[in-house]
Structure formats: structure tokens, C-alpha cells
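Presented below is the structure to which this report refers.
All protein chains of the complex are present and in place, except for one that has been dropped.
Letters A and B name the chains as they come in the text, with residue numbers starting at 1 for each one.
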Amino acid sequence: MSTPDLLVQDRPAALRRLLARPELGSLIAAVAVFVVFAVVAEPFLRVSSLGTVLYAASTIGIMAVPVSLLMIGGEFDLSAGVVVTTAALTSSMVSYQFTAVTWVGVLVSLVTTLAIGWFNGWMLGRTKLPSFIVTLGTFLMLTGANLGVTKAISGTVSTKSIADMQGFESCRWLFASEVTIGGLTVKATVWWWLGLLAIGSWVLLRTRFGNWIFAVGGDADAARAVGVPVARTKTVLYLGVGFGAWVLGQHLLFSFDTVQSGEGSGNELIYIVAAVIGGCLITGGYGSVAGSALGALIFGMASKGIIYAQWNPDWFKFFLGAMLLLAALLNAYVKRRAERGPR
Amino acid sequence: MSSELLALKGVGKTYGTVRALQDVSLTLRSGEISCVLGDNGAGKSTLIKIIAGLHQHDEGSYTIGGEEVRFGSPREALDRGIATVYQDLAVVPLMPVWRNFFLGSEQGMRRWGGLRLDADAMRATTREALAKMGIDLHDVDRPIGTLSGGQRQCVAIARAVHFGAEVLILDEPTAALGVKQSGVVLKYVTAARDAGLGVVLITHNPHHAYLVGDHFTLLKRGRMAGSHPRAEISLEQLTTEMAGGSDLAELSHELARPSDSRNSSGSSGSSDSRNSSDSRDSREERPQP
Partner (left out) sequence: MSTTRFRPSRRFWPVCAVLAIAVTAAGCSSTGGRRAEEARAKAAATGGSAVTTPRWKVAMVTHAGAGDAFWDTVRKGAEQAAAKDNITFLYSNDAQTQNQVQLVQAAIDQKVDGLLVTLAKGDAMADVLGKAKAAGIPVITINSGEEYSAKFGALTHIGQDETTAGQAAGQEMAARGRKNVLCVIHEQGNVGQEQRCSGAQSRAGAGFQVMYVNGVNMPDARAAISAKLQSDPSIDTVLTLSGPMAATGLQAVQDAHSGIELDTFDLGPQVVAGLKSGSVGFAVDQQPYLQGYQGVDLIWLYKYNLNMLGGGKPVSTGPQILTKDNADALAEYVARGTR
């Protein structure tokens, strides 16, 4: 009982599918940025420079993975920047004040960041407030708590060095070591980034939970109607952000020994920029984890390429803003195409 | 006579001080299409949400296969074989067809402990299930938003049938559609009935209802205003009742005194003579998130 009016005229599917990939725009942009700096900046192509660019990209990318998943799930996290500092501060201060093996601080820190993530998700589900407001609240609270608690405990705005404590070396190995492969220095963050990237992408594209992420971001009511646990899905996404913040926070601590309590704020926007450049829709329901990696890579290449090219770094933010607008326009175009049906 | 799937007896629902539904009864058997008709604000949406598990009833009883139930979530209703296709939130537009098809009932690979999605099998199953319903769609990877409204409804219906629903609830499936598309959707509704499902079809269009329905329940201001098997009512009677029925006659009588000709229709707005405050719910009961 096939009816002719339901026969969908398929355009060349392979081509259309390629054009509809969320990463496409960021891939083109990444190649363009690479080519530009490869031409104008002689040191850019050196192996050692590649290590620096990768490192810069990884410190953005580790957070861009969970942040992009969260954005595909339709929510924001404005506290993502400062919670990294919270993670580092917690770990450092717990270890120092209790004279504990640094691993204790690391674990307490993990519990703390996950608790913050859970709090964000729980508040969101409970209050039905926009995540923008909820996480703006946590952002401000954490900014204050970072400074206040650190000053109350350490007496200064930075923590004391824990470099001579037991367990420091092994933690350092896990979070802040580096290996040199044929002249290319690869920091531990790069491995963490690649690992999170692989897991995040796999979860998004190949698991039931990934299907739910798309659904809660695309249309939460429709998802709820077919039995998707919307609030729980979003809470898990916030836990993911907490985990990423933990990893990055431990890296900061174990590579720099001490932590400045006022740092981190402002970075949440950079993570969002990386996710948006990577093809995540600001309204949710669409995007990719691989794209966020390209966004982080573009960020790393541009921020360091400008130095290698000996350009005036004052213009870096301008460049970044222009990239963001272009990416957002491209995404909006893709979404229109995707939603335009032959009605 | 086929078996009874679900039955509502004297069901009522109150939102705060607003009485949205009162004393509604309905019985559904397999292989039967039961139509619920009513104007905007008549309580249709409340009725669906109770059946689908989004809301709970305050009065009366809701039984499935003779067993009293009270659902806490749509998931529970789904597990009892009750699938609902909403007019505006049937699917997630940006997601590919196959992901939408399996949403909430994803199929995992046993090798991965059910964790990993069996994407290829899911694509193939989607294609097959759609073909079984007569929908020929090769590229199940396209966002479902690129399909037409009628096609989206059909995919949602096919999904319910495929996942073994016994009861299919359709909320205004033809409301936003043109004549031709509506016809196609109604065809799939009958296909679902032929597959042995019981269908509750919510609509305000008596013509569409009479094309496929076996039983007609009329709702008015949250109350039942009539319940007829197909054999007992003609399309004309159904249309008249929908358009206002006895209310309309009363109204035309009242308006008849001066030689005025404004008495053609407009049933829902008139509330002058019997403005009983309890039963009117001119506000539609969709709770805002």
C-alpha cells in the first residue's frame, strides 16, 4: 500500500550528508587557519611549536568536550571556568592542610567538582529556571568562594606549594607529565583530551545516552513523551563538566605547584566558543564532540600562531569573535536547511 | 467481540480551582478506533495526558485489562503498551529519522552489554518498519524535520506499532495538515487498527473522525456530551452535535426574538444563560513548563 506522495525524493545522499555534518564548517576553518599561519609564520611548522599549539588546544579541549555535550543537551554552564580553579584549589588545600598524600586531595577534588555539577543539574531540574541563570549563580558563588576560602585558609590569594608532598610525583605523572616523541613534546593534557574526545564522541553517537542527549536538547517535551528521563540526562551532562574541570584543575595544580584563586573566570566563554565553532547549536539538539576539538584546535593555533607570526596579539580577541560569528551564521544556516521540510 | 484494552470510568481532573475534566468514561477494544471529539478547551488534552501518564486523574478509575492503574510518568504508560503521538511534539526535528524512531527504546548490542547502539540494525529496522506501514524512505539518516508534517506523524505511528504498543493515542494528528496529507495519515491510522491496535483518535474534525471511527465520545467543557457507537449516529448528527447540538438550538431560540441573522454558529463562546463557573475552563489546560 505504498502511496506515491510519501515517496521522499532523495537527493544524492552522500553529498548531502557530508554537507550536513556539524563539523564541516570547523574543519574548513581549521584547515584555513593552519594554512594561513603555515605560510606567514615560519616557526609555526616546527615540531616543537606543534607541541605548544597542541598543549594550548588541549587545555581548552578537555573542557570543550563536556561543554559541547551539555550544549547539545540544550544547556549552558557558565560556572565551567571557575570550577576548574575550584578543583585545583580544593585539591591543593586539602592535601596541604591535612598534610595528606596528594592523592587524597585529588579524590576530594573530584567529589567536589561532581557535587557542583550535580547541584547545577539538580537546581535546573527542580527550579525549571534557565540554565543561564542557575549557572550564573554558581559562577558568582564559586568566584567568591574561591577567593574567600583560599584567603581564610592560606592567608593569601594563592595556595602554598605542595611540590614536596608525598604523592606529588605520581600525580604529576598522571596530570602534568610530558613525553617527547621524535622532537614533539606531548603533555599529559593532550592524552586526556584525546581520551575524553573518544569517549565523548562514542557516547554521543553510539549509545542510548547519546540519543537522549540529542533528544533533550532538540525537544525536551517530545523526549519526555517517549520516556526519556530528561532531568537525569541533563544532570549527567553537568557531572561530565565537573569531571572535565577536575582533570584540568589537577593539571594546573600539578604543573604549577600553586594555584591563584582569582583565575578561571572568563574561560567558560572560551569553551562555549570552541563548542559553537565546532558546530554546536546554541539552542541545543545539534552538534558534535569532534567539532569541539576542532574549535579548540583553532583556538590553540590562532592564539599561538599570532605570536609565531609576530603579529600584534592585541587583535587576537577580535579574530576570535569574528570566527565565532562566522561559525554561528554557518550553524544557523545548517539548522534552517535541516528543519526546512517539503511541506 | 475483541478484548477490552483500557477503560476509564467517571474520570475527573482538577487543576487548582479549575475543573478540567469531570465524569468521563471511555472503553477501548483492540482493533477499534475510538474518536474523542470536542472543541478547544473541552478537555481533550487533559484526557490524553491522563491516559498517557503525563498527569494523574483525581476521580474515577482507569483500568488496563481490568487492572486499576495510576501512572507516574509516560515511561510507565509506555511499558503498559500505551503509546502517544502528540500533534506538536511527536518527534525531535533535528535528529535523524532512525534516532527518532528508536528514541526511548534504543536497541543495544548484546556484545557491549547493551551499552553500544546497534546503529546499522537500527537503521535497517527503521527502514523495514516504515516500509511495512507503506512508507518508502531510503535515507533514514536525514533529520526528521525535513519530512512533511504528515510524514512525521506517520513515522511516529509506525514507531508505536513497531514497539508493540497495544493502545495508540493520537492527538489531533490531522490538525495542521492539508486535505491530502490528512488522508494519508488516516490511512496509517487504519493500518494500525488492522494490525490489531486500539486507537484513541483525538480530533475536532467530525469528518475525519467519521471516516475511520468505530465509536465517538463527545466532550464539552470537561464533561461527556455524548457517547455513540458508529451504528447509532450518522455523520450529519455527529457534525451537528460537534457544532453545538442542543446548545445551538437553544441559542438560536434565544437569539430569534429580534429579526437578526447572526445565529449561524459560534457555539463555544456563548455562556450567557448557563454560566456555571465550575465547569467552564476556557483556558486550555496545557501546563507551561
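What we mean here is this: a residue touches a chain if its C-beta (ideal position, glycine included) is under 8 Å from a C-beta of that chain, and two chains touch if they have at least 3 such contacts.
Since this is a predicted model, take the numbers as computed values, not measurements.
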Open item on the list: As a test of the contact rule: which chains in view would the missing one touch?
Closed with: A
TODO: Can you work out which residue in A:T52, A:T113, A:T207 or A:N331 touches the chain that's missing from view?
DONE: A:T52
Task: Contact partner of the left-out chain, one of A:A30, A:L239 or A:L252 - done: A:L252
Open item on the list: One chain isn't shown here. Among A:G137, A:G167, A:P229 or A:G262, which residue touches it?
Closed with: A:G262
Task: Chain not shown: contacting residue from A:V40, A:L136 or A:I307 - done: A:I307
Task: In chain A, positions touching the absent partner - done: 43, 46, 48-49, 51-52, 55-56, 59, 147, 151, 156-158, 161, 163, 252, 255-258, 260-264, 267, 303-304, 307-308, 310, 313-314, 317
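Simple rule for what comes next: only the chains that are shown with their structure count from here on.
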Open item on the list: I'd like to verify one number: the distance from the centre of chain A to the centre of chain B, where each centre is the average of its C-alpha atoms, in whole angstrom.
Closed with: 42
Task: Contact set on chain A toward chain B in their complex - done: 1-3, 5-8, 10, 13, 16-17, 20, 128, 205-208, 210-212, 214-215, 218-229, 281, 285-286, 335, 338-343
TODO: Please name which positions on chain B make contact with chain A in the complex.
DONE: 52, 54, 73-75, 78, 84, 86, 89-95, 99, 102-106, 108, 115-117, 119, 134-139, 141-143, 145-151, 154, 180-181, 184, 187, 191, 289
